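Removed: one protein chain of the complex. Kept in place: all other protein chains.
== chain A ==
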Amino acid sequence: MKRRNLMKGAALIMTLGMTVGGAVAQEAEKKIIGVSIPSATHGFMGGLNWHAQDTIARLGKAYPNLEFVLATAGDAAKQVNDIEDMMATRNIDGLVVLPFESEPLTAPVKAVKDAGKFVTVVDRGLSEDGIEDLYVAGDNTAFGRVAGEYFKGNLAAGSKIVVLRGIPTTLDNERVEAFQKALEGSDVEILDMQHGNWNRDDAFTVMQDYLSKYPKIDAVWAADDDMAIGVLEAISAANRNDEMWVIGGAGMKEIVKRIMDGDKQLPVNVTYPPALISSAIEMTALNFVSKAPMTGRFIIGSQLITPENAEQFYYPDSPF
């Protein structure tokens, strides 16, 4: 099922590539949108790739005068090449880009903008303000705050929690600072914060060590669903399932399913949807097919997934 989707995506890109040249000449109204995103190296990016392909397939059918060119890059240098190729050989009218890194991508994206194209930047900002027409991103501060507020509201005074951090980045810092700020004024104590690097195995190891170190833990902020899986496994190996609950983040389908089923160990989750790429592509497409204003900043809030609303966050076909 998943494989077939990927094939469809690949086939789509190939047919696009083949038809672009002829189609442009025949129909003056044809608009081409380039989409440049990092390749699927971990769960979240896998989900993002899936949503990008899914959205492109759908929009291609809905708007016959729109063409899409999708490129995925494993590093910043490759992404710069992709964007230059799109400009040189595909003659794009709009660009949707999720920069691999801010600094190296700023100049190439600025060149696209200077050529008079519509530029949408997704999730990671460029290092210079005012280049993009449209900015679509998740809200890292809200991601930490929503989780922090849940801990504050659902733990008794004197409760003790542990935190797993991601890969050391500004993004991770923003989340953790907002989390700590939301907990201020409560009697909840953060025992420890170590890096689990958004990785199942690392999170498993860190959690095992937390469990050896602290006899009393009431809750865990795993801050990411991949880490939550490792954490849950470590807790269950230590037979301490009944002592603590775990909050992950980002809305992985397996975790959302367990929330839907009312799992006591996973009461809620906080979204940071990989589908934000869909919002960006849709809005860019609307810019070309409608008169609706599409410039500005669009920040996607982080919502709390509860057993009651979990169904609307559940994408069984997505790899994430």
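Note that a contact is a pair of C-beta atoms (placed from the backbone, for glycine too) under 8 Å apart; a residue touches a chain by one contact, two chains touch by 3 or more; residues count from 1.
Keep this in mind: contacts and distances are computed from a predicted model.
J.: Select, from "MrpF/PhaF family protein", "Ubiquinone/menaquinone biosynthesis C-methyltransferase UbiE", "ABC transporter permease" or "Cytochrome bd-I ubiquinol oxidase subunit 1 apoprotein", the UniProt-recorded name of the complex's unshown chain.
T.: Of the names offered in "MrpF/PhaF family protein", "Ubiquinone/menaquinone biosynthesis C-methyltransferase UbiE", "ABC transporter permease" or "Cytochrome bd-I ubiquinol oxidase subunit 1 apoprotein", the absent chain's UniProt record gives "ABC transporter permease".
J.: Out of A:Q194, A:Q265 or A:T306, which touches the unshown chain?
T.: Residue touching the absent chain, from the options given: A:Q194.
J.: For the chain not shown, which residue from A:T106, A:S127 or A:T205 touches it across the whole complex?
T.: Residue touching the absent chain, from the options given: A:T205.
J.: Using the touch definition from the top, which of A:E101, A:E149 or A:E233 touches the missing chain?
T.: If we include the chain that is not displayed, A:E233 is the one touching it.
J.: What chain A residues would touch the chain not displayed?
T.: Answer for chain A: residues 2-3, 5-6, 39-43, 45-47, 49-50, 165, 168, 192-195, 199-201, 204-206, 208-213, 226, 229-230, 233, 237-238, 254, 318-320 touch the chain left out.
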